[in-house]
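Worksheet: one structure, shown below.
Only a single protein chain was left out; the remaining protein chains are all shown in position.
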């Protein structure tokens, strides 16, 4: 690629800032536009990493000035913007979830899967060095046949009520990452059961959502995946996985800012609280995701998560929600 | 107590051997009888720790020669022997489960709960120093309000087919300990859902039983308990708990024979495989259980797990089995 | 051995209490005498574990009523009592150090080494399951050729001034265990250098002793042993070893009362402070030491640490003290 790859970043919130920074750090790329309906946000990102400011994503996509777009705007805009990009011959890296309504996802599926440009869905954790190492070693047979996967995911604290109100609920907003990770290890999931609870947060309850959930997934080859979520965690962002096979188990550990441990009369080997949240914890993962996206453009094929990966995670989220509400295990197919 | 407390040990298998050893090590106690239909087993235990050998538990209980009986014989004998002991004025420490059929448990409930002697059910793990420490610190408010409990329990390897056949199934035989531990932290459980799988063991499947399960329990105050079980574990006996509250989390770790760690070109900080099984892992717990049983006799009240604790765990096991079979969450009451 | 092995315990302090308890728990042994010039101490031990009370160790040794004696009385009594026991045909387990003066140790050496009864010196740590496991694995070649040994040993807090005054100094009283452990891994030590400091304790300084020391030992095959000591440790009894070879390293970890770890907004994975002191930390080690002592009596040879082991450790302690005072490395031979 002799020419620079020209990017627009749509959505100048926290995640847009991270993506813009990653593009800025990548050789042979250029940020042409930062787009946000909230102009000041766009200007802040542009000041840091360059690019013109716009509040009109459709116009930017159609401008002919960009080769690729990173979509981090609100969920309802995802499918329209993907479609616009496809039409304009622009490659897409779109944040999860694709949409909160599986019907919308399904009705756009054929067209998007037939697109000539790459459409990657941002399940960045698959690109995290920790999870990748586990995946690599599992694939190499180090623990034999996978029988159980246990995923623990707890956020440091709940998102504000306004966010919760439009989030689609914990399963579609938060657990969706864990559903994708479950599929990373157990591609064929056939059944879902879930419990949801309102353990601590009144405004999440007001929104008809849960603050704590556990989900069980059954795989087609007798695997069981267990997911444990909470919308808060006093000790920081808790992101663990344990993959259990007949020959061994692999685990990842949480991230502390440094490895320093304190020993005194109260306690021993006490580490620091965990990194506060996903932008810090998954910094490498976001960079790898972008790298893979660019490499995919160069190779003419999507190397990251697909639209169908995004759809599958949403199907699992819907099934978990149904199960948590009805008390019945829900069979799923993709 | 100036007189020695006179014991009979009924059932001279592995667990009977452990109980006999604990009694032997306890001052002011005496083993009067070791009882087993398989005479050689009884003789072996008697040789190690003393006592006369008998194959007739009812006669021993009625002999007037004993003050207390430890029942570790097959499950179907539990209720008849408890009743015989009550009738004879003999205190009872009975291994779990009380019975595999909740109807039998219920029909004997009133009489056994009205007994003048102590009837303790052997949920020894509640007396394990590790679990007790967690319980103590949770009760002291160290982690605030308990929201989630995660229990992992994996046996080193499956019991033989003959045992599986009469075990009542994984939920009533193995998970039952975890149900009791769940109740240790979340006394009021209201709903159960479970997935069971046959991941690795043909003969367990032949017996219509699962080798791997995950269970979710819902508490009356919005707690969620997650239990993860497997009938095998390549790295040894895996016994963990994690209690998560709004102010913190407490975890216990597995037991290695020593703390030695190896660092070399293959790996770093590698510990030894975990202790092989429950008699080693829960050695302190069995001793504490006996100590509490004896103290209860001295104080004239049961200080250990009650018949109703045994009943509650069986109700949860039955609910989990029903859920795993029907795909429906099952509401429970006690 | 059809008859019970008859013991006297000389010295009814903390360590005497532990030894008496170990004998009490050992089948086919009998405590015949508890001896202490402070009668109440002897009575307390006798009340717990049996035995007659005496304040005359020489008479007890000569009484013909005992087969073995455990000497835990003050250091100056050690050699006279060992000699008395040898003369009386009584086996000896004597606490370290043999004596504070190497001349006394040397002048009694020939006679004691020629004794017909077993004379074991109480370097109990060699019998600790942790150190034994390291030794076993080193001997099996798991880490190749041993090049470096690092021993960290910090007491929870300093002994009282009265004890320090007669202790012989930190090298002969505390580091002596580490010298013996160094010899456990590097039998041929040829040179010693040491630094001593008065970092925190005025009364230790008043007694002309150090509260903190580091010692380097050179082995005949180019090994270097590093010992780090402090008379206090805010986080509990700190007892570590790290054996480094060309193919790997083995480490032992400290002991917490339980494995419980706390995670909260201040810290993560915080363990409990370490066990407070040697009687708790080395409980298994004392039991193993006694077991080996008894086995040695049965086999007619000393299986534990020898008089010459005790002498070698004292030679190293003297060399370290000389080095710390003179600033010169001291060559040693045994």
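Read from first to last, the chains carry the letters A, B and C; within each, the first residue is number 1.
By definition in this document, a contact is a pair of C-beta atoms (placed from the backbone, for glycine too) under 8 Å apart; a residue touches a chain by one contact, two chains touch by 3 or more.
All values derive from a computational prediction rather than experimental measurement.
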*Return the single residue from C:191, C:207 or C:308 that touches the missing chain.*
C:191
*With respect to the chain omitted from the figure, which of A:52, A:109, A:137 or A:328 is a touching residue?*
A:137
_Going by the contact rule already stated, which one of C:87, C:247 or C:265 would touch the omitted chain in the full complex?_
C:247
*Out of C:48, C:88, C:102 or C:150, point to the residue that touches the absent chain in the complete complex.*
C:150
*In the full complex, which bits of subunit B touch the chain not displayed? Write them out.*
234-236, 254, 256, 262-274
*Provide the residue numbers of subunit C that touch the chain removed from this figure.*
143-145, 147-148, 150, 152, 154, 191, 193-195, 197-200, 212-214, 216, 218, 222-224, 226, 228, 230, 232-235, 244-249, 327-329
_Where the unshown chain meets subunit A, residue by residue_ = 25, 129-130, 133-134, 137, 142-143, 247-255, 257-265
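To be clear about the criterion, only the chains that are shown with their structure count from here on.
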*Looking at where subunit B touches subunit C, is over half of the residue numbers used by both copies, so same, or under half, so different?*
same
*Quick one: subunit B and subunit C, Cα centre-to-centre, how many Å?*
40
_From the mean C-alpha coordinate of subunit A to that of subunit C, what's the distance rounded to whole Å?_
58
*Multi-chain contact sites of subunit C, meaning residues that touch two or more partners*: 254, 262-265
